[in-house]
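Excluded from the complex is one protein chain; the other protein chains are retained at their positions.
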Amino acid sequence: MPYINIKVTDEKVTKEQKRQLIEGVTRLVVDILKKNPKTTHVVIDEVPIENWGVDGKQYSGTKK
Amino acid sequence: MPYINIKVTDEKVTKEQKRQLIEGVTRLVVDILKKNPKTTHVVIDEVPIENWGVDGKQYSGTKK
Amino acid sequence: MPYINIKVTDEKVTKEQKRQLIEGVTRLVVDILKKNPKTTHVVIDEVPIENWGVDGKQYSGTKK
Amino acid sequence: MPYINIKVTDEKVTKEQKRQLIEGVTRLVVDILKKNPKTTHVVIDEVPIENWGVDGKQYSGTKK
Amino acid sequence: MPYINIKVTDEKVTKEQKRQLIEGVTRLVVDILKKNPKTTHVVIDEVPIENWGVDGKQYSGTKK
Partner (left out) sequence: MPYINIKVTDEKVTKEQKRQLIEGVTRLVVDILKKNPKTTHVVIDEVPIENWGVDGKQYSGTKK
């Protein structure tokens, strides 16, 4: 049942990293909450770095 | 008043399909909840297929 | 595949109205985008009226 | 046009603080982006503190 | 940097399960994307079961 949305800055996240995120988050949710993986959705949003701010400042992309 | 966000995989949704979605969802909400269409917003997010996972796997784009 | 999130003010939306919203939105998305209803999720968030603003003002709950 | 969603921990945010948030955020967006306030929506979500995590830990509610 | 939002049906998720979700998801994101846990936020939304639909039907709360 769960729906998980992951927002990260758009800094060359690879297809393989996305695969690992989807697999890992799904397994976690299934294990901890006993949910059905078949209805567990994970959506990754990649946000341009100039669109993300912390501490009142645009993210520079060098710090993590 | 309502705000509706539709997330779909980015697989060549046409401008006409988006128009139909916006029109249809707005009419539904107005009919069922008696809301004012003028303040009803619909936002469609198209998600790259490699960013969407179900059942712990990256969506392949062929199955629906 | 799609995921639809509907945000409305919390003003006694009935279970039956929610049922109609879920059924109607799902049918629309399936018809227009040819998606599989089994993986189409609809989530309704009811927002307390004092938490919703339009035109810079807290929503009063009388106007729609 | 814009839609702004503010998520904060649920720690006795007053109705007056919400009013100020809605008014202030709307004015900012209108001033900076030249948008119409009449179609600018602000929605505040109050999240129970045990549902918010930072640094891998459940938020305790004492630190800010 | 990342922000993760987990939406689940509101079916007695315990504080301990939430702690495990927050800890696990944070570790995953830090490991896979090399992000700083101190700026990694996890927010869990619990959705009343009558507000969640799949396959055009209100979730019954018995199936998962």
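We just call them A, B, C, D and E in the order they show up, numbering each chain from 1.
In this text, a contact is a pair of C-beta atoms (placed from the backbone, for glycine too) under 8 Å apart; a residue touches a chain by one contact, two chains touch by 3 or more.
Nothing here was measured: the structure is a model prediction, and the numbers come from that model.
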*Of the chains that are displayed, which are in contact with the missing one across the whole complex?*
A, B, D, E
*Pick out the residues on subunit B that sit against the missing chain.*
15, 18-19, 21-23, 26-27, 30, 37-46
*In the complete complex, which positions of subunit E touch the hidden chain?*
3, 39, 41, 43
*If you put the missing chain back, which residues of subunit D would it touch?*
1-9, 13, 17, 20-21, 24-25, 28-29, 32-36, 39, 52, 54, 59, 63-64
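Just so it is clear, only the chains that are shown with their structure count from here on.
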*Out of curiosity, which chains are bumping into both subunit D and subunit E?*
C
*Check B-D against A-E and say which one is joined by more contacting C-beta pairs.*
A-E
*Taking each chain's centre as the mean position of its Cα atoms, how many Å separate subunit B from subunit C?*
12
*Distance from the CA centroid of subunit A to that of subunit C, rounded to the nearest Å?*
24
*Got the subunit E residues that touch at least 2 other chains?*
7, 21, 25, 39, 45, 52, 54
*All touching chain pairs, where touch follows the definition stated at the start*: A-B, A-C, A-E, B-C, B-D, C-D, C-E, D-E
